[in-house]
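One structure is given below, encoded as structure tokens.
Then we have subunit A:
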Amino acid sequence: MPDNWGYVFAAYGLAVIALGAYWRRLARRAKSLAGPGGSE
Partner candidate 1 sequence: MTRALGWLAALALVIGLGAAFGYAPREAVQGNVQRIMYLHVPAVLTAYLAFALVFAGSLGYLFTRRLGWDRLAVAAAEPGVLFTGLTIVSGSIWGKPTWGTWWTWDARLTSTAVLFLVYVGYLLLRGMVDEPDRRARYAAVVGILGAANIPIVHFSVKWWRALHQPSTILGPEPSPIAAPIALTLLVNWIAFTLLFLYFLARRAEIARLEESHAG
Partner candidate 2 sequence: MSAYLRRAWIVVWKDVLTERRSKESLNALLFFSVLLLFIFQFALGPERARVETALPGLLWLGFILAGVLGLGRSFLVEQENDCWEGLVLTPGDKSAIYLGKLAGNVLVMAVVEAALLVLFPVFFGLDLTGALPRLVVVLALGTLGLAAVGTLFGAITAQVRARELLFPVLLLPAQVPVLLGAVSATEIVLAGQPLAEAAQWLKLLAAADVVYLVVGLLTFEFVLEGA
């Protein structure tokens, strides 16, 4: 049975990217709303 580490890292890598992107999106939206003179 080959190990297929490539698949494992691809799966975890994509998950880290997706979760990180969502986290950053939330942080940016919160900042733009809470900051002084927050637009919207």
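Candidates were picked such that all candidates are chains of the complex that A comes from, given by their letters.
Everything that follows uses one rule, which is that a contact is a pair of C-beta atoms (placed from the backbone, for glycine too) under 8 Å apart; a residue touches a chain by one contact, two chains touch by 3 or more; residues count from 1.
The shown structure was predicted, so the numbers you read here are calculated from the model rather than taken from an experiment.
Set subunit A beside the options 1 or 2, and in this complex the one it touches turns out to be 1. Residues of subunit A that touch candidate 1 in their complex: 1-5, 7-8, 10-12, 14-15, 18-19, 22-23, 26-27, 29-30, 33-34, 38, 40.
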